[in-house]
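Read through the structure below, which is laid out as structure tokens, and then see the notes.
Only a single protein chain was left out; the remaining protein chains are all shown in position.
Right, chain A next:
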């Protein structure tokens, strides 16, 4: 792929850059295959802006006379303006940005070219895997086994090669179960609760269809899960009406008669396009500079974003309650099992399991529950809230999860080992990144493109000594207890650090966070001296 064919004008002098939190500056603009580069030419200052083109969500151009202004709206919520002399240059630049920012081929993306001097491609890729998790959880081994039935991805294209399933379920049975579940996503273990031996499994919906088809192997597998215990719960992330309707299109739910030991609980969670539209409305509201309180509150309400946060946290709370307080195993699914399912299983694990709350533990959790479990990042994060492109598979589920984690972090500021900065960094990286971690839609796709061989791993990079401090919570005090969030609307807040991150006020709060870090380090030294 030649990037140069898309770059008619590579350099422009005398460009004025206007960006949030900085005074306007005049300098040289340069477009490369992956970046927009701006360097200030004022004497004595060497301010530069290096922006990954992939980070650009929308480009708007306005020509007046012989010059033009390009407005760039980024996926990290930054809005930049470039005043470019020369109409033709302006149009060329805008065209290059538009084209290069949404090129399709994954193999041509920047992570395959990014070669920082302090990282080596020989480094270990990733932090966790199903195999590793299984080997750490010795208590599992009696009743659960590691299956490599999916080693060539033929049973379930979106699952990793290794999965954890009940001991007495053989691979042939699994293949049959996979045929009965959408996308082949058969029930597999994702969490083992050490305190009481209960587990969380996730899957996609069963394909019962209008004829109420059954699958003995599926029933057998689930029976094997609760073996010895009186019942299990199924948390369906759709309303019962939605689940009923799904039967018309071949989907369905686990009926009481076929799964007599499983109790279904329905919690309707927003998904897909509706969630994307919610984000679009919220981002629009946050960009509204008018001084009208009623309008702001009404737009905030109308976006429904905080309602989605509330629902996600309370559903995750329900899941955790079933496991931790009620002492039962739970199967979670919605329809495809790649979005809201992962959202609530992640949050529930954070609520219950102190191991997930360290910096490494949290990153490993994200790796298992999102990257390896097949959340289709490429589709979901193709565009942010500004893009004029027609919506396809975009949906900010991952961002919603980070928002919920932030709410947890606010309510338990000492219990989580990572900082808000980490959540902000992850929110940015999911949409545009130097690293290969969030590329592609599944393990299989990443394998085919050689992502692990040819790109660097974000999670490893975040744990480098230089970065680690910044992403750690200076007030972290591990607790073994579950951290039950309050989901009263009065207890939840707009994630200002993200949605208003380019405002002066967010900067003030960031400075205060920095201040905390410095004080804690200072006092720590004193207490040790």
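We take it that a contact is a pair of C-beta atoms (placed from the backbone, for glycine too) under 8 Å apart; a residue touches a chain by one contact, two chains touch by 3 or more; residues count from 1.
As a convention for this text, contacts and distances are computed from a predicted model.
Protein name for the hidden chain, per its UniProt entry and selected from "Myotubularin phosphatase domain-containing protein", "Protein YIPF", "Integrator complex subunit 11" or "Vacuolar ATPase assembly protein VMA22": "Myotubularin phosphatase domain-containing protein". Checked against the full complex, the candidates A:99, A:379, A:472 or A:503 give a single residue touching the omitted chain, namely A:503.
Checked against the hidden chain, the listed residues A:108, A:300, A:355 or A:447 yield one contact partner: A:300.
Among A:210, A:414 or A:448, only A:414 touches the chain left out of the display. Touching the omitted chain from chain A are residues 286, 289, 291-298, 300-301, 304, 306-307, 309-310, 410-415, 475, 477, 483-484, 486, 488-494, 496, 500, 503-505, 508-509, 511-512, 515-516, 519-520, 522-524, 526-529.
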